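Let me begin by handing over the structure; questions about it come next.
Left out: one protein chain. Kept in place: all the others.
We just call them A and B in the order they show up, numbering each chain from 1.
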Amino acid sequence: MSELTQSSPLALGAQPDTGAALAPTQLELMRELGVKPRPGWTSRLSPGLAAFVTNGKGMAGVVILLILVLTSLCAPLLTDFDPKRRAGKPHVEPGYEHVLGTTRMGKDVFTQLVYGGRVSLAVGFGAGIAAAMIGLAIGISAGYFGGRVDDILSFFVNVVLVLPGLPLIIVIATMVEEASPLVIGLVLALTGWGWAARTIRTQTLSLRTREFVLSAELMGEKKWRIILVEIFPNMLSFVMGGFVLGTIAAILAEAALEFIGLGDPNAVTWGTMLFWAQNNLALQSGAWWEIWPPCIAIMLTGAALVLVNFAVDEITNPQLRASRRIGGIRRFLNRRGRSADVF
Amino acid sequence: MSLAELERSGPATAPGRTVVEMDGVDKDFVLGSLLNRTVLRALSGISLKLVSGRALALVGESGSGKSTCARMVARVFQPTRGTISFEGENIAGFTGRRLERYRSEVQMVFQDPFGSLNPTQTIGYHLERPLRLHRPEISGKAVEEEMLALLERVGLRPAADYLKRRPHELSGGQRQRVAIARALSVQPVVLLADEPTSMLDVSVRLGILNLLEDMKSQRQLAALYITHDIATARYFAEDTAVLYAGHLLEQGPSEEITERPQHPYTQLLIEAVPNPARKNSTTRSRRATDIPLWTNQSRGCPFVSRCPRVTAICKETMPAPTQIGSSHTVRCHNL
Partner (left out) sequence: MSSSPVSRPLMEVRGLTVDYVGETSVARAVNGIDFDIREGEAFGLAGESGCGKSTVAFALARLTRLPGLVSGGSVRFGGEEVLSFGKARLKAYRWREVSFVFQSAMNALNPVIPVSEQIMDVIETHEPRLGEKGARARAVEMFELVGIPPARLDDYPHQFSGGMRQRICIAIALALKPRLIIMDEPTTALDVVVQRDIIEQIVELKAQLGFSVLFITHDLGLMIEFCDRIGVMYSGELVEVAPASSILTNPQHPYTKALGNSFPPLTGPRQRLEGIAGSPPDLRMLPKGCRFAPRCPHAMQVCADTAPELRFYPAQQSEAACHLLN
């Protein structure tokens, strides 16, 4: 302590260390890293929505889904053919009249694709939403009420989770003879809610110990209100995630069931298209246009949903978002001969 | 009555009345599974009074049971033994309408300003709900006026700006003010403040404590102030009670407790407060051990593991309260 006068840097009249790199001002730094103040329109939305709308992956997914949904809805505008009737010669290659060619039976592939999309997407989204809703209801109740209710509900959740999905669906579907897409959708909804229920229950358990929930209880709020207004909005990302993953699972499962022949072969869906293509040995006879379109359509839907899920993950976990700036920051450091801190 | 009218008309309760009384309260929690149960006794024989217009500070370390005490007055838990009464009535018997009314008579402010507000709702929502639940006589435009008046009263100006904001846009101190506004909106008689400033910056703490003081004196609230910091206890509360492992070891006026502490634990707490005037102190080598886990099988005084004055009798029986001053009591065999 006695060296205070002598060794204080300023007392020695020390010059600013010329080796010390002078930092750029905040504005200069923003320019160098490419940080731009956003346009104002997003600030009028709620923060969650604003974050989603500015997320590239999420919006890409939404756009793809919109295109798929719109083409399916506008099917009659896009094609004059009937998906169930012969439209031309069998196995015509894609050309002007039949954009995606025809099947072995002479039905127009493009027509089948867009009409089939209606059913596949409806069943997929429908089953996904239904499973998410069931999972939400059961998960929240188990988490919030605890005790006996939790024990009973958790038992059912565990049962549904433990039973292997696809084999169970196959067993149920075979019992129903020719299962129409609606029946398939129902079966998927009733067997697919387990995962959502489990995650939502865990989230509810952690939320209900938070003080704002206790505060609402001490204020005398009714239980249903607490669940709906205090707990549920804080779990939106999990519900979204559950819905998205449930829908992907439903779409794939539906296609799979119909592909193996458990569906109604007279229905027109992406899955039944695959079934008939397989039946008619499309690949072996070189008619790739009978198999690829429904495959790609299913893949696109799945991919789009996964992109939306990535966006939801990034919004809930801001740490994932920070990775966007890594490149710029590394370059900034390299230019100054330094390395990044945490490897 | 609106806030403005209330402030003009004066306090709702006469000063100096005992509003809440805890009498010989024990609280047990059962832990573990069927094969391996322990009965944790969080509180043992707690007797204290909350008086309108005065604050009682409950000082203790974490695990002492102070939060449990507050939650029992708020009727989150029911006592295992003993009674808690509000204006003479035993609160254990409250149901239905009476319980609903009790919710507005006793309000709590929590420790964590980041946790006590719902992140997805606006500030306006947080103030509107209590008004809708407990003050149905206010409706329409008057609700918004009342909310603005409350925000102004707790020092959040311009009030209209705050209604639309969400909690993450406010600082810790501002959130705590919102929490206080929410508590006051239902015109309570008792205010339970559970470490309201421990998670706030030092420079902000006094502002919040001064606000609570103003509210307390204007409305003649009976306040229970929970803290681990005996210095702020002295600042805010007229009376202090010291809690250790669920036992009240010393109670009395704050000035007496801090200037003439009688119990060795109180003396230890006072010594632990950083005192810049006491630089490089030499008192040392008293390795602090844990606060013991008190169960229904435990006997004697809980402070034996740390006490410099411990004798044989301390391990057997819990000392009875000894009266020192007119309102100062201590529980120790070896004063």
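Methods note: a contact is a pair of C-beta atoms (placed from the backbone, for glycine too) under 8 Å apart; a residue touches a chain by one contact, two chains touch by 3 or more.
None of the values given here were measured: they were computed from a predicted structure.
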Touching residue (missing chain; options B:119, B:172, B:300 or B:321): B:172
Contact residue for the chain not shown (choose from A:33, A:59 or A:300): A:33
Contact footprint on chain A, counting only the chain that is left out: 1-11, 16-17, 19-24, 26, 29-30, 33, 35-38, 54, 321-323, 325-326, 328-329, 332-333, 337-339, 341-343
Touch residues of chain B, complete complex, unshown partner: 61-62, 171-174, 201-207, 210, 213, 228-232, 234-235, 254-255, 258-259, 268-276, 278-281, 284, 286-288, 290
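The criterion applied here is as follows: only the chains that are shown with their structure count from here on.
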Whole-Å separation of chain centres (CA-atom averages), chain A against chain B: 46
Complex interface listing, chain A residues touching chain B: 47, 210-212, 214-221, 229-230, 233-234, 236
Chain A contact footprint on chain B (complex, rising order): 74, 76, 100, 103-104, 107-108, 110-112, 115-121, 129-130, 133-134, 166, 179, 182, 186
